[in-house]
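In this view, the complex is presented without one of its protein chains, the others remaining in place.
On to chain A.
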Amino acid sequence: MISVKHISKKFGKLEVLKDFSLEFELGNSYAIMGPNGSGKTTLIKTVLGMVIPDQGEILVKGVSVKGNHQYRSLIGYMPQIGRYPANMKIGQLFSMMKDMRPEIKVYDTELVEQFELEGMKDKALGTLSGGTRQKVSAALAFLFNPDILILDEPTAGLDPIAVEILKKKIKKEREEGKLILITSHILSDLEELTNRAIYLFEGEVFFADTIESLKEITDEDRFSPAIARLMQWTLKKNTAKKSMSHV
C-alpha cells in the first residue's frame, strides 16, 4: 500500500533519513519506534507530503506522492500536537474537514460520540485543554473511514478512559483490515495495538519485521525487554562508531 523507496532527507547538515526503504501493507499495524530524533515524525511527514525528500520516491497505492494531493484522502492523520485556529469552533472544524472531502458522504462518528465532542460543538478550539484537543484530532483522523491511519503519539496527553476508547477503536479498525502506523514511546500500547515493529536509529531502519521475529532475534519473550535489547544493540553500534572515529 505504501512503498518508501530509497528516500533521504537532510535538514541543513543533519541527515534525518538515510537511504531509507520500507514497505507498509494493508491489513498490518506497524509500530514505529526509535529514540527522539531518529526520524519517526519525518518519515510520517514524508508519507503525508509535508516534508519533501531530497531523493527517492514514495508510492501510495502505486502512485507517487510527489505533486499529488488526491492520495491524502486515503489517509487519516493524527498529529503529535494538534493545534487549531483559536477562534474556530469544534463544529466548524468538523464541517470544514468534511467540506474538504466532498466525495465522502458516510462518516464514522464513533469517536465523536464516545469522546462526547458533540456537546462541545460550540466551544472555540483555542479554549480547549491539550487532552480535549487530542480527542478532536483522533476523532478527525477516524472520521472519514480511511484505508490508512497514521497516528503520531496518539495516546499522549489523553486521560485513561479516553486512551481505552481510542485503543479499542484502533483495534477495531485493525480487524477491519486497515493499514495503521503508530509512533509512540509507550511500549505497552504498541504491543497491544500492532503486529509489526519498525525500529529506527539515526535515520536508518535498524529493525523491520513482525513482533514474533523481534522476540526471537532478541531472545526475549516479552515485547518491552525485546525493545530494550534492540536499544542496547544500537548503543553498542554507536560506541563502536565513536571509537573508530577517534582513531
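Annotations for the structure displayed:
Keep this in mind: a contact is a pair of C-beta atoms (placed from the backbone, for glycine too) under 8 Å apart; a residue touches a chain by one contact, two chains touch by 3 or more; residues count from 1.
By definition in this document, contacts and distances are computed from a predicted model.
Missing chain, UniProt name from the options "Cytochrome c oxidase subunit 2", "histidine kinase", "Cu-processing system permease protein" or "Chemotaxis protein CheW": "Cu-processing system permease protein".
Touching the chain that is not shown, out of A:48, A:128, A:149 or A:193: A:48 (per the contact rule at the top). Within the whole complex, the absent chain has one touching residue among A:85, A:130 or A:177, and that is A:85. Where chain A meets the chain that is not shown, the touching residues are 11, 45, 48-52, 69-73, 75, 77, 79, 81-88, 92, 96-97, 99-101.
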